[in-house]
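Sharing a structure, written as structure tokens. Questions coming.
Missing here: one protein chain of the complex. Every other protein chain is in place.
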Amino acid sequence: MDKVGVWLIGARGSVATTATAGAAAIKAGLAPPQGCVTETPHFPATLVPLAGLVFGGHDITETPLRKRAEQLGRAGVVPPHLPDLIAADLDAADAEIRPGHVPGDRDQAAAAARLSDDIAAFRSRHRLARVVVVNVSSTEPPAAERPEFARLADLEERLAAGADVLPPSSLYAYAAFQAGCGYVEFTPSTGPTLPALAELAALRRVPYAGRDGKTGETLVKSALAPMFASRALRVRSWSGLNLLGGGDGATLADPAARSSKQLSKDQVVAGVFDEPVEGQTHIDFVADLGEWKTAWDHVTFEGFLGVRMALQFTWQGCDSALAAPLVLDLARLVARAHERGRHGPLPELGYFFKNPLGGGEHALAAQYDRLRAFAEELS
Amino acid sequence: MDKVGVWLIGARGSVATTATAGAAAIKAGLAPPQGCVTETPHFPATLVPLAGLVFGGHDITETPLRKRAEQLGRAGVVPPHLPDLIAADLDAADAEIRPGHVPGDRDQAAAAARLSDDIAAFRSRHRLARVVVVNVSSTEPPAAERPEFARLADLEERLAAGADVLPPSSLYAYAAFQAGCGYVEFTPSTGPTLPALAELAALRRVPYAGRDGKTGETLVKSALAPMFASRALRVRSWSGLNLLGGGDGATLADPAARSSKQLSKDQVVAGVFDEPVEGQTHIDFVADLGEWKTAWDHVTFEGFLGVRMALQFTWQGCDSALAAPLVLDLARLVARAHERGRHGPLPELGYFFKNPLGGGEHALAAQYDRLRAFAEELS
Amino acid sequence: MDKVGVWLIGARGSVATTATAGAAAIKAGLAPPQGCVTETPHFPATLVPLAGLVFGGHDITETPLRKRAEQLGRAGVVPPHLPDLIAADLDAADAEIRPGHVPGDRDQAAAAARLSDDIAAFRSRHRLARVVVVNVSSTEPPAAERPEFARLADLEERLAAGADVLPPSSLYAYAAFQAGCGYVEFTPSTGPTLPALAELAALRRVPYAGRDGKTGETLVKSALAPMFASRALRVRSWSGLNLLGGGDGATLADPAARSSKQLSKDQVVAGVFDEPVEGQTHIDFVADLGEWKTAWDHVTFEGFLGVRMALQFTWQGCDSALAAPLVLDLARLVARAHERGRHGPLPELGYFFKNPLGGGEHALAAQYDRLRAFAEELS
Partner (left out) sequence: MDKVGVWLIGARGSVATTATAGAAAIKAGLAPPQGCVTETPHFPATLVPLAGLVFGGHDITETPLRKRAEQLGRAGVVPPHLPDLIAADLDAADAEIRPGHVPGDRDQAAAAARLSDDIAAFRSRHRLARVVVVNVSSTEPPAAERPEFARLADLEERLAAGADVLPPSSLYAYAAFQAGCGYVEFTPSTGPTLPALAELAALRRVPYAGRDGKTGETLVKSALAPMFASRALRVRSWSGLNLLGGGDGATLADPAARSSKQLSKDQVVAGVFDEPVEGQTHIDFVADLGEWKTAWDHVTFEGFLGVRMALQFTWQGCDSALAAPLVLDLARLVARAHERGRHGPLPELGYFFKNPLGGGEHALAAQYDRLRAFAEELS
């Protein structure tokens, strides 16, 4: 069977390391595919098997993947003895990691060409049918609008003139599309959402999906909000506090980056209810939580004859462990969609995202039904 | 348009009083139909309007409905000034309440005939197209098996011999079916679930639905459990503590009655997951909570590479306010199903119940889709 | 026995109205003195009785107290039928409310003289032994430093020159001191904390206490933090989200006012632990909560051999109902301290405050022991 490449932007980060280590562990029979949606019996067996995934990527840090896996072992994200058992796979993936683009290093046109070549070389080196590029690097601040984002010709003219106009995530999406690869924006960053890049994806006939993996508090929100809606219980306020440790938490300590995330998180409630709902979602960096996160949500709602009631929940999860299997699911699904000739945004993958590109609804069960129908259709 | 009767067993209880008062308030434009599922735009307008419902019922207590409504006003279940504004409707409904059957008063055969006559007289007095009997009385202990429950002929032979063999809820279901009425078992009691009564429902061509209205903790469970299942997150334990005040709480202070409720509550988790899940659901009576209830649930689950995570939720609701609008929904839907010639159990109404009669799944969103399709089909 | 005046700044606000209504209800035997610390058997009976308190105050709104009490009755803060039963007391207190100072209306020197005269006139009108002024108005933003705050002579020179330099709460404290009255700063505002005002209090030999009544989340913090400290469990992070409805919530929607409150709230954790503790306390205005507030706190701590553990709590309280009895306690205690010749800050009253003036510790039980000793000493 054809092999599929998974090219990770942020390939040495926690999510990427967990995904790479996990695929190796499952392949070796050391762990069941817990958390992989596409491994359940509700999905066709025709997707590329997990053992058929080959890993590589870009990163600006140089800590070897094996060492990162050991750190995650100490933090309880992967079993402590796992890194030793899959050392060969980790080293093989590590050998496929190329330096990420450091802003200012060279101009973005040159950078894009180099990044694109890295991906294409990986594909031919391993004789891969397809490569899916997945961005699991740190969250960026929202990007300012620019006129050249509207049309591909204008964008390329600016790049050719030596201008650095693209946010980093969009530079990677550009490089991925130029290499003829599908792309998944797993962060809330801009990535492929510029009209000029949509034009490029159409031109290259490559699919993409995003944005911002739905792994914790927002996942629960998207399961609970439709419950209120279907029962005609009017939600009056929905407030939340997210306490994040780890790398992502540190990034989000920056208010600009945090605002990307908060905007993304607020989509679900706004998307499910007709009437406006009061309340904010706060994000705090709490270093002591390490790779873990805790979120508390408080919901007030109005029932029959105006009676007020409340629901609270606390979610305690390990972000990387929640995200990593979805990265594998998405790589498999986007690769298959690419193979079947789909291009442009894939709204059918909205189940995986806080802010589904290409539209579609936010209710989790409806998203799941759509995902299953899509997988069926592709097989 | 044809009017529909709602005949409530436990007609002076909190749920019944709230339903009666609420229908009057909505009819008078004093409150929006918050909490009524069938009043949302997702349901066809062809069901009997709320203003077309006429209320009556059986109860063994004699406190007038207006006084009960005032008590609920002080407890915050209905707006304090509402009972005055709808006094005429409450009095009208009160005039339609007949004495419930007190065990030992007369034999069950005679009691059934009298109860059945009460319902039939209500129907003709108000020229109602149909009457739906809804049991919202206190929870009974589980009934012991008896050989005569298996066949209608055997059951009627025993009754004719003067034996008192039916649990109270089943006596009411028997009377309802004999009167040619649909029946809703809103409690976890035995009600229509005896094979002999299923036979009678088929014979009289009447529909029925149940069992145990899904109004709080179990509602949330049925929204959250499918989230874990679809994400391939393996739930390892699901524990809960329900603190109930009010009449229902006092009934459930009796361990036998409590066991009916607990059995009913445990269906959802068992129904959604393939593998067994550890944990128990406790029910405590806490008089101080009055008409309110608080439930805490704690869920542990296993994700990618065996990482353990947890979710907790606390639900603070007013049972009567959650149940009452569903009573109105069910009366409308069962009346329409009856009109359309449906008889026997209505599994399409599983959305409303902890333990759906006639089978079907426990995932809330799937139940809702089925309900909408059913409503569409009936219109 | 001598009567004592309670002069409330913000006399028509929720806290003041609840305190006034509550004192009347207790006097009339309509309610037990639940929530009044000085009414428990642990306190000497020599304080002025609740029936010996006479109410008046300043406010810039004109809604009559009886109407405000009815609003609080509908909101569930006071029993709905109470306002009718104590209408005479509410009207009497209402007749003692004088217009508050509206900035810009006249200069602060003239305003202070008028405010001070209002209080003195109240005292002579009712032949009160003493009056205690209690600020329960809205939270102000932190005040900027000014050179004239350092010495009374400089301050009075500036005021005499027609300058408006004092924050509103400090203007009231100035007027109270000038009238020879004790003062309680129940909000986080600046109030009597300027050195110039401390000088004035010493000159007039009047006592004062504050700052920021400890009524909810912070109360719980001050009970729990010493538990960790005494057990040698090292608290690593303490995060919180406060959801406030009502008037106080709306004031705190303003980031400047909110910052006063947050600074005040962060004192406890910093005051109890030797080592720095990570984490923030957020305050959100959620109009839907009305007079209620909900706070969630999340604490991580380290135990034996570095094991990490966690505690969460959710507090659901009615701010005015928690604050009002403390206002009565403070008025009684400050009046007695004044009578006994105490002047300047009263650190012995730290039990009541988030940020005790005059120093002292934050551990609740130690504060309570000190309070009891103080009350004993005064009797």
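Going in written order, the chains are labelled A, B and C, and every chain counts its residues from 1.
Throughout what follows, a contact is a pair of C-beta atoms (placed from the backbone, for glycine too) under 8 Å apart; a residue touches a chain by one contact, two chains touch by 3 or more.
These numbers were taken from a predicted model, which means no experiment stands behind them.
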item	value
Among the chains presented, those that the missing one touches	A, B, C
Residue touching the undisplayed chain, where the options are C:117, C:199 or C:302	C:302
Full-complex contact with the absent chain, from C:44, C:79 or C:271	C:79
Touch with the omitted chain, as defined above, among C:224, C:289 or C:349	C:224
Hidden-chain contact residue, picked from the options C:8, C:37, C:171 or C:337	C:37
Residue ranges of chain C at the interface with the undisplayed chain	18, 21-22, 25, 31, 33-37, 39-40, 42, 76-79, 82, 219-220, 223-224, 226-227, 230-234, 302-307, 309-318, 321-322, 324-325, 351, 363-366, 368
On chain B, residues whose C-beta touches the chain left out of the figure	236-237, 239-241, 243, 278-280, 282, 284, 286-289, 294, 296, 298, 300, 308, 310, 312, 314
Residues of chain A (touch criterion as defined above) contacting the omitted chain	76, 80, 314
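We take it that only the chains that are shown with their structure count from here on.
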item	value
Inter-chain pair with the most contacting C-beta pairs	A-B
Chain centre separation in whole Å, for chain B relative to chain A (CA means)	43
Contacts with 2+ other chains: residues of chain A	310, 312, 314
